[in-house]
Structure formats: C-alpha cells, structure tokens
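The complex is shown incomplete by one protein chain, all other protein chains being positioned as in the whole.
Chain lettering (A, B and C) follows the sequence in which the chains are written, and residue indices restart at 1 in each chain.
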Amino acid sequence: MSFITDPVAFLANWLQGLLAGWGLSAEWLNFLMLLIGAVVLALLALFWTIFLIWVERKGIGRFQERPGPNRVGPFGLFQPFADMLKIFTKELITPKGVDWVPYNLAPVLIVASTIMIWAVLPFNSTTSGTNISIGILFVVAIGSLGEMGVIFGGWGSNNKYALLGSFRVLAQLISYEVPMVLVLLIPVMLSGSMALNEVVNSQHIWNIVLAPVAGLIYFICLMAENSRAPFDLAEADSEIVAGVNIEYSGLKFGFFYVGDFLHAFTMALLFATVFLGGWRGPYAEQYPILGFVYYFLKTWVVYFVNLWMRFSLPRFRIDQMMAFNWKILTPMALVILMTTALLDKLLPAGQPILRVGGFLVLNVILLVGISLLLSKLLSRRPRPVVAPTPRPVARR
Amino acid sequence: MNSIPMSWYLVFSIGLFCIGLFGVLARKNAVAIIMGLELMLNAVNVNLLAFWSYLYADGMSGLVFVTIVFAVAAAESAVGLALIISAYRRRNTVIAEDMNVLKG
Amino acid sequence: MTPMQIVFLLVASVTLASAVMVVSTRRMFHAALWLILTLLGVAILFALLESRFFTIVQVVVYVGAIAILVLFAVMLTRHVMSEDQPQLNRSWWIASLATIGLFTGMVLVMRTWPIFTTTQRAVGPGGEDLQKLGFAFVDPSGFMIPFEIVSVLLLAALIGAVFIAAERKGGKG
Partner (left out) sequence: MLNDWLYIGLFLLITLIVPIVAIAIASILAPKKPNHIKTSTYECGLETVGETWVQFKPQYYLYTLVFLIFDVETVFLYPWAVAYNQLSLFGVLEAILFVIILFGGLIYTWRKGALEWQ
C-alpha cells in the first residue's frame, strides 16, 4: 500500500501510527480515529456544497443561454464564497409567535439529514465512513429525519403558507418513499446484503442492466425526494408563497438551500452506488484510487442528468404528481418486484448471458405492458370539463 | 465489554409502560390516548428485545415477535386515528369520554 | 461506570423524561414532538441491545410513519379542545396510583428472579442474523403462518382505516 494507490487508507494508517506513538490506549485510539473520520467526512460534504452551488449556477446559466456567474474570480469560481460572506452577515429575523425550538431546529435537521447519508457510502474498496450491515435501510431512515425537519419548519414558523408548504412536501416525500423502498428490495435481493459495500461488490453486472425499470423508478423517486423541478411544488412560487422556508432569513434560509444542493449530489452518489456499480471498474480493486475516479465519474453523469431534467422539465401539478406515484410507480414497483424475484429463481444459475437476457426481456415486457395498460386505465376517465362562467365585465 | 445488566432494560421498559398506561387512563384527548398506547407498545418491544439479546439470541422467535408488535402498532394507530378523525367529523369532539353513542 | 453505562443512563433518562412530557404536556402538538424524541431514544436502546435491523425499523416505521400520522391527526382535530382546560380526566389520581402500584409491584416481583441482573449477553457482537430471520419468515416449520397473517392483518387495517377515513362529506353526518 502506498500513497499513490490508496491515499485515504495510507493517511489513516499513518495517523493511527502517529497517535499510537503518543501512547494512547487502544480504546481511545479507536475513538479518536472514528472521530477524525467523521469530522473530515462531514466537513468535506458540507464544503463540497460551495462548489456545487457554483456548478448549478453555471449550469443553469448555460442551459438558459447566458454565461452564469463570471465576475468574481476565474469563471466566477469565487461567487459562492461571496454569497457565503453575504449570507453570514444578513440579519436573522425571528418573526413573532414562532415555536422557538422547532423553528431553529428545522434548518439544522435539513442539512444533517443530507450529510448523514455520506456516513454509509463506500467511496472505494477500502474507504467508507462505516459499512453498517443495514446501509440501504439506513438511508431510508435518514430520509425520515429530513421529514421531521420539514414538519418542524412548517409548524415552528407560525405561518399558514409555511404550514401548507410543509404538508405538501411531506405528502410528496412519504408518497415517493413507497415505490423507493419497494424497488430497493431488488438490489438487496440480487446482492444478498443490505450493506452498501456488499451491494457494490456484488455488482459484477451493474444492477441497472439487470433491473432497468427498478433503476428508473428509483431515479424518479430520488428526484422527488429532493423536491426540485419537476417535483418542486413545495416552492412553487406561483402557487404558494415560498414553501417551508418562507419565514427564514439569513443563514437559516441558506441552510435550506445547502440541504437542497447537497441532496441533489448525494442522490447521484446513492444512485451510482446502488445501480451503477459504485466504485467498481477495471483495476479498481488493485488500485483503490481508481475506485474514487470511477465513482466520481458515474456520480457526475447521474448528477448531470438530474440537473438537465431540473432545468428542462415543467412542473407537475400536485394531483398529477400524486397520481403518478400511486397509480403508476407503486403498481409498477410491486409487479417488478414479484416478477424479478420469480424469474431469478427460475433462471439457471451460473449463466450470466442468459440471466441478463432474461431480465432484459422481462423489463421491456413490463415497461411496455404496464405503460399500455395504465395509459388505457388512466385515459378512460373523462377529463372534467369546467363550464365557462360568464365573467363580470367592468362597466363605467 | 458489555456491562449493562439486563435489569436496567427491564426497569426502563416497566417505567415506559407505566407512563404510557397513565397516559391511556388519564388523558382526555383521544389522540393522546393513542400516543400513550404507542409508548406501551414501545415498552413491550424494549422488553422483548432485551430478553432476546440476553437470553435467547439463537432462536428467531423474539425477533419475529417484535416484528408482529410493530405490525400491530401500525395497524392499531392507522385504524385508531381513522376512527378518531371519523368521530371528530361526525360529532366534533376528540374527548374520549364524549364518544358515548352506544351508551344505553 | 463504563462508557456504555453512562450512555445507557443518559439515553434512558432522556427517553423517560420525554415520555412523561408526552402524557403531561397541554399542547397536543408538543406532545407529539416529545413522542418523537421518546421513539428516537428507544431506537438508541435497540442499538445498544445489538439489534441493528430493529433500530432502523424503529426509525423508519415509528418516527417516519406513525409519528407523522399522529401529527396529522393532531392537526386535523385541532380547535376542538382548547388548551387551557385540564387535559386529564377526573380520575387521573386513581390512574397515577394504579400505575405507581403496578411499577413497584412489577419491580418487586422481578427482583426475586435470579437472572434479573445478568450482564451476560447471548447475542454476539455482529447483532442479529438477518439471513436467519428472513429464512424463518418463510420457513413452513418456522414462522410462515405468522408472517402471512401479519400481511392479512395489515391489509385489514388498511381497508378498515381507508373505509372509515375516506367517507364523503356528503354522506351521513
């Protein structure tokens, strides 16, 4: 092991040796190493957001045929730092009648619930925060921490619009959690473990190849959990004032956006881990540093697709969004779960080509069949015709 | 390594159960009664997992029982809260003592 | 005092205190928030009991779903009970006597049990074996019937709850 092939493990080893040299007991050494690992990873995730803000602003600029930030520093790279300085020194207005603890806890929880996901992600074959044996469900559980943040914000601000916005987000989050939890069963089934590193390790064939429909559903659900366009009803500025964050200002308001930006990237990391083989790639096990590179590349592809959709698609209406989840994604997830389980048992083991082919055929049939069936089912209901009411005409 | 005696968990679980029971017996609001029930079910789960962890970790019966308690808790809160909301809509009350349509 | 004991005592006392707040606070929404804290405390105790799966299930099911359901129910039924009037019924002192009696009785009975204070764990450091649990769920000689009955129970609960809650405004009442 050298610094070139596996920098993180090398540094960790060196640090451990250094600390052991100071004559610490084994327990304290263990504790300190965990603490250092946690601090480094959490701060890395938090400061990574600064870069992401630049990427998104530049990206949306390019998508809309304008240069984006380009004044502060080369390519506007220092723009987020300027923004940060500004937001740090803005007044934190606390409106009347707020419920103090929930009101102030909400932005903290929103940020924490995003960064917490990084704790279980495997970054290469040797580096991960922790490889806990229930990693996939852990991610789902952390999602419910974010839901708490949304409720606290809505309740605490003592504002009708904030409350309404928080209920809308909440309904969206919990609805899209159902198909997400259902399709996540498929990677668990295929790898026989819930630990994210095992899920990555077992993907000799990427899960997206074996279960493309599940991957699609998972991607859509992740986008909805992020509650950004096209699922950004909560902040639909034309419908409700601004969602949960309406009564927040200064840094507290900023944290809602930090959570938002970071969640988009974390979502890409998760998707790359579960369906795109994570750090896997040629020579990734011999040279763990390559794992970082592969993981990073895959994540950026997913992240770019996510941004692309965000910048190009129009917003859903809330009834469309709910119907899309409960009447298309959930039945589809249930069917894909049952058929995948059955097919994998019926196909002979040890023949990867047959397996891939079988899964592919199954997925195509399901996708076509279900979409035909559902389009028939959904279109049969006549659209409600709103009778044109005579409008009052202003008279002189 | 592990130095916590089983008694601590069991006393904790009895305490949680009794607090929940007090909530069920003494609160007026029906939603608060449901919350008390949730506390009691949680106490039961702590108890079951403590016994599983200290005494019978080889068998799966403890874990299966915890699973069933979770399912029952979900079913109970779903139906219970739906009933409360239904009663609230019809009679505009959530006070358990006032829900006495069946009283002779 | 080992670190584990300190962690346990801290978590247990916070959990019990917030449970007391659940049953005693006047504002229903705050009671629900204290309930969430209690549930999280219980989840940490599950983790101390080496059951990882149920720690996460506690967070996903209780905090992520049941607590939100309770919060929604609190929202839906607000304004019915003003928060100044007493939240406890007339016989609350009987209830408190009964629960204190139950608590002392249970503790006294449990103390006569020889393995009450054992510190010997039966579970290994790896926590529960999820594979075995999954196997037991579908094993005909294991827990196949309870597993299916759970699903039927949940189906019944779903149908019942939706039937009760989804009634139209135009209907009776």
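In this text, a residue touches a chain if its C-beta (ideal position, glycine included) is under 8 Å from a C-beta of that chain, and two chains touch if they have at least 3 such contacts.
All values derive from a computational prediction rather than experimental measurement.
Across the entire complex, contacts from the unshown chain go to A, B, C. When the full complex is taken into account, the listed residue touching the unshown chain is A:Leu43, out of A:Leu43, A:Leu297 or A:Leu354. Considering A:Leu92, A:Leu297 or A:Leu313, the position touching the chain not shown turns out to be A:Leu92 (whole complex).
Across C:Trp93, C:Trp113 or C:Phe135, the single residue that touches the chain missing here is C:Phe135. In the full complex, subunit B makes contact with the omitted chain through residues 67, 70-71, 74-75, 77-78, 81-82, 85.
For subunit A, the residues touching the absent chain in the complete assembly are 30-31, 34-35, 37-39, 41-43, 46, 87-97, 104, 107-108, 111-112, 115-116, 119-120, 129-133, 136-138, 158-161, 163-164, 167, 170-171, 174-175, 177-178, 181-182, 185, 188-189, 192-194, 241, 246-247, 250-252, 255, 318-319, 322-323, 326-327, 330-331, 334, 337-338, 341-342, 344-346. As for the chain not pictured, it touches subunit C at residues 47, 52-53, 57, 60-61, 64-66, 68-69, 72-73, 75-76, 78-79, 125-127, 130-135, 137-140, 144, 147-148, 150-152, 154-155, 157-159, 161-163, 165-166.
The working rule: only the chains that are shown with their structure count from here on.
Contacts between chains trace an open chain of neighbours here, each touching only the next in line. For the interfaces B-C and A-C, the C-beta contact count is higher for B-C.
Centre-to-centre separation between subunit A and subunit B, using Cα means, comes to 33 Å.
Rounded to a whole number, the gap between the C-alpha centres of subunit B and subunit C is 5 angstrom. Per-chain Cα centroids separate subunit A from subunit C by 29 Å. Residues of subunit A found to touch two or more other chains are absent.
Within subunit C, the positions touching two or more other chains are listed as 53, 57, 65.
Of all residues in subunit A, only 102, 132-134, 137-138, 140-141, 143-145, 147-148, 151, 155, 170, 174, 177, 192, 194 touch subunit C in the complex they form. Residue ranges of subunit C in contact with subunit A, taken from their complex: 29, 33, 36, 52-53, 55-57, 59-60, 63-65, 68, 71, 126-127, 130-131.
Those residues of subunit B that touch subunit C in the shared complex are 1-12, 14-16, 18-23, 25-29, 31-32, 34-36, 38-39, 42, 45-46, 49-50, 52-58, 60-61, 63-64, 66-68, 70-79, 81-86, 88-95, 97.
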